[in-house]
Structures are given as C-alpha cells and as structure tokens.
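Report on the structure given below.
Removed: one protein chain of the complex. Kept in place: all other protein chains.
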Amino acid sequence: MTEPLIYEISSPGRTAVALPDVGVPEVELPKELLRKDLDLPEVSELQVMRHFVNLSHMNHSIDSGIYPLGSCTMKYNPKINEDVARLPGFANLHPLNDEAGSQGALALMYHLQSWLAELSGFEAASIVPAAGAQGEFAGILMIRAYHLDRGDHKRTKILVPDSAHGTNPATVSMAGLQAVELPSDKNGDVDLNALRAALDDTVAGMMITVPSTLGVFDTKIRDVVRMVHEAGGLMYMDGANMNALMGIVKPGELGFDVMHYNLHKTFSTPHGGGGPGCGAVGVNEKLVDFLPGPIAEIVEEAGEEEDAPLYGLKMPVKSIGRLKAFQGNFGMHVRAYTYIRIYGGEGLRDVSRHAVLNANYVRAKLRGVYPMPVDRICGHEFVMSGHVEGVEGIHALDISKRLMDFGIHPPTNYFPLIVPEALLIEPTETEDKATLDNFIDVMKTIAQEAKDDPELLHSAPHTTPVGRVDEVRAAKQLVVCCRPIPDYEPQRTPSGD
Amino acid sequence: MSWQTPSDLKYARTDEYVRLEGDRATIGLSDYAQDQLNDVVFVELPEVGAHFEKGKPFGAVESVKAASDLLMPVGGTVVEINEQLTDEPELLNSSPYDKGWIIKIQVDDASEAGSLMDADAYTEYCNTR
Partner (left out) sequence: MSYIPHTDVERQQMLAAIGVTTIEDLFEAVPSKYRFPKLDLPKGLSEMEAAAELQALAEANEHGGDYALFRGAGAYHHFIPSAVNHVLLRSEFYTAYTPYQPEVSQGTLQAIYEYQSMLCALTGMDAANASHYDGATSLAEAVTVALEVSRHKRNKIVFHPGIHPHYRAVARTYHQGNDVEFVGDGGKAIERATAEDLIKYIDDQTAMVAVQYPNYLGAIEDFGRLVEATHNAGALICFVVNPMALALFKSPGELGADIVVGEGQPLGIPLSYGGPYLGFFAVRDEYVRKIAGRIVGETLDHSGRRAFVMTLRPREQDIRREKASSNICTNQGLMALAACVYLSLMGRNGLRRVAEISFQRAHYAAKQINRIKGYKVNVSKTFFNEFAVKCPKPISEINQFLIERGIIGGYPLEADYPKLKDHMLVAVTEMNSKDEIDLLVEALAEAAK
C-alpha cells in the first residue's frame, strides 16, 4: 500500500480554497521584490482529505491498538481535551494579549502550575518548556545558575547514570557542562561506591530517572540524594516515568531539587506523531527564583466583592530567561488542566496504582517466556531481553517487527542501553485486562514461532503498508525533499527604500 | 569472529590504525571497527593543513545506527584526505586498509606511536570486547 505524494496529484490551475476580494483600494506591489513562482501543489479539498485520510490509515495509533512503548506512556488521550483546547476563547487568544483580557487563560496556567508543584511536593513550577528535553535543559541551566549565583564557579560536572535517557547527557553538554557517566549495579540501581568516588566540589548535580529506566524503584534513592547534597550538588529528577509516582511518592519530599514533567506522557496530552508536548519543570525553594519565564502569578488578591484574583505573567527575579517566544505550549496546558480536573487528586493516585498493576501483571505472565534481567516488582514498565532460550539469531528487533503483524506496536527496543537486546514494555493504566491478555498471548506465540519458524520473525512484518525499509539507502542518497530546488542566478538583493 | 589485523600497522584502543612511513603516516579505521559499525554511510573529513594532537577528534564516521568520532592515534598535520570517501563511504567497509584509508599526515613525533598496540595485542583486545 502506497499513497502518491501530494505533488503527484497536483494539476495546474486547481485550487481548494476560495478567498475574499481585496476589498480596499489597491496599491501597486513592489515588483522588484517579488518572487516569481511558488512551488506548492494545486489540489482540491477532497483530494487533500483523501490524501491525508489514506496516509492516516498507514499509522499505528493509540486509538487503533495497544502501544506498549516503554518510557513513552502511550495512554489514552481523552477526547474532551481536544474539544476544550479548540474553544474559540483559547484558540483565538493572541499570545501578547493584554493580561486584563487574558484572565481565563492565566487562571488556567496558574492552577496547572500549582497542581503540578503539589503533585511532586515542590514550591513552584514553570510550564514554559515545550518538551521533556527543554525541561531538562531548563533544569540544568537552573542548577548551573544557582551555583554561579552563590559565587561557586568550580561546579561544572553533572553525574548521569549509564541507564539514562540520551537527552540527559545531551542536555548537560548543551548547557556547557560536562556529563560524567556513573555505572549501575546488577539490580539496575546507582552503584553507591562509584557515586562516592565521583563526588567532589566540582559536581554541580546529578540527573536520575525515578523509577529508573529499567522500570524499578531504586531502593537506595534517599542515600543517593543525601550523598549528592552533602557534596554540595543538586538533584535533578527526570520525570519521564512520573506515571508510576502520582500520589505514590513526591519527588520533592525525597529531596529532589528540580524535575521535569512530560505533560504528553503522564497527563495525556497527545504525542501528535512526535510532538508537541510540554516539559514543565518543578523546583523547591532553592531554585524558585531561577525558573524559566514568564510564569502565571497572582498580581492582586481577590477583593471582598470579587470572586477571582487578578493574574499576570512575571519573569522570576533570577530567571534563566526565556525558552520560547511566548509562554509555552498553551494548548497542551489546556489539555493537561482538563485531565487533572477530571481525575482529581485521588483519581491521579489511582492512575499510577493501575499503571503499576498493569505492568506487573504483564511482567508476571511473561516470566519464564523471555529473560527478565531485573526480576523484581516493577513500576509502570519493565525491561526484558528480546531473546528466546535455545534460539540463536533472534533479536529484539525481530520480535518487535513480528508484533506489528498482530496489530501491536513494538515496545521500546534497544533502550536502556545497559540491557542487551532490551525490550522496554509500558502498558499504561488505560489498557484493560483482555487487551493485556491478548498482548501476553501474542508474545508467547512469537516465542514459539522463534523456535519453530525463525524466518517468520526475520522477514516480519508481513501485513504492514510497507516492509522493512532500507535505511542505508535513505542515509546515503539523502533525498529529503521531493522537488528540484531552483538554481538562482546571482543577483542583487532588493532595495527596501 | 576473526578480523584482519595486518601486522605492519599499529592500533589505538579507539580502533584507528596508523601506518608509519618515516615522518608520514596513513590513518584509517580497523576491520573490527568497520564490522561493528556496519554499513558506513558518511565520513566527515578534516581540511588539509589542519593540525591535531594525539587523541583529538579529526573527523567522524556514521552508520545508520551509530556515529563515532575519529581520534588521532598520533599527533600531526593533515597532508591528504581520501576524498573518494565522500561519494563512496562504503570503501571503509569493503577495503578498510587499502582504498578505505581516511587521512595522511605529517607526524609530529613518531615516538607517540609507542603507546599503540601491535597486531597481536589488538587482536587479543578485540576478542575480549
């Protein structure tokens, strides 16, 4: 199944949209500044709809089947969220609108900030960052700024466990600091001896994921936090796995100084085929003045006759600065606000309880079918090896591709890097038992197929719109645009005056 | 597995080889390294005339799944680059020690090669990884 490119169904002179007349006396266009042509397709509205609907059929999505992608939290995206984010009062609100005329939006942002802070036991939160990676970046910049503000210029290192998401070390480098990798012990926890050896007065802080990327709660987490604090460093929590923690434990109470939340994971805002997201950051009192801005604040408490205070946007006094042109991915704020509002505090606790229940159920049922490198009660996800006992030459990739033939999206594969042939499985709380049972049965079937007919796995997938693709060809020929680029004559650029 | 490790070469722990010829040297990536990388799709080359100290990155190789920096096994100044790799990066896979050489340099101090492994030591090193 292939779909032509939109350019391939274009015909000169066709158009999808009628536009109004200019309606005002016209001035002459500045001819010497104009472009000659614009190479966009010419299609009808129906052609556009068919094209994109046909393309949509070539995607796996949460609404079409289970998506057990570890560390990505592919939970159900409630439909009400999509409706409210599109309300005219939100969709048509200009980012630089006067604050007096933006009170509904500001109130929403203010409450979302407060709720996120409360959920994690923090002093305050900023919802400006557009994605987890940008939240991490904000967090590390804040740690850096905190030390510099105290006149401590020696602290240039950030400790990062070898099990960390790639964004962690990349973030550290981006902030101009040095990432120092720490080994994990055989349980997947931080190796305390290695940590002790790495700690000195050049350590600015440590980044760690809780539960770890192996899906387990590090039982020594309090010791890790205490040791880093004693050495003068700050603790950053990667909140990618927050779906295991709501109402279970508050990172702020465990001693973390800063964390990011992925609203597009834990708080159900859709992943959108790669984005947009929101990587809000929460901090304790040490870092509150350094938050990225602007953040929503109460600028005037409610008087006796008013029922609402006056909200405004403020830059925290020592802010690391702006991370986006405006105040963040507001459309994601609306969705996450709605999600939290519908569940309420106890409901969110229930979310994490069931996320952990589902993961442990699948783990328990697959024990003995696939090797479990960390064989203990897990959080909201668990890691297994994509290896079938007694069969050589079957890889995590083969199992992943074969799952597609059963209408199931593969788990995250080859992450965390410290587990060979890793398959990281996160069912999420919104999958019902029957769906999980089917997933378990399919995984068992594939393990059997690996023994009986390994070629079936090697050549998978068989039922998808395309088969395995030639990535080497893509990288070598590097065709990233389907149109020829006009070869411009060197010429003088326009005169604006 | 076995990989070719010609005995007239010296090898770095980061898998670059060096062929010393007087004060000149040819640098490339070992057979073991190309096998680990799989299909090489891109080689980033330095400019002729650039100078790099021992251990410093002078370029990079990319496959579909990995990218790795190329580090100088000995310090020196680049006198020639293998421009054929720009169009045919696969030469790194098919002919690592011959057509797939990467740069030629004017060596700063040939004694720097003393800390590199010989073919036997390198073979042993690869087998234990």
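Chains: A and B, in written order; residue numbering restarts at 1 for each.
We adopt the following convention: contacts are C-beta pairs under 8 Å (C-beta built on N, C-alpha and C of every residue); 3 or more make two chains touch, one makes a residue touch a chain.
Remember, predicted model here, so these are calculated numbers, not experimental data.
Checked against the full complex, the one of A:45, A:149, A:185 or A:453 touching the unshown chain is A:45. Here the missing chain is touched by one residue of A:224, A:259 or A:323, and it is A:323.
Considering the whole complex, the residue from A:159, A:216, A:259 or A:450 that touches the absent chain is A:216. Note on the undisplayed chain: of the listed residues A:155, A:264 or A:387, the one touching it is A:264.
Where subunit B meets the omitted chain, the residues involved are 42, 44, 62-67, 69.
Criterion: only the chains that are shown with their structure count from here on.
Here the spacing of subunit A and subunit B, counted between their Cα centres, is 38 Å.
Those residues of subunit A lying in contact with subunit B across their complex are 471-472, 475-476. Looking at the complex, you find that subunit B touches subunit A at residues 39, 41-42, 62, 64, 89.
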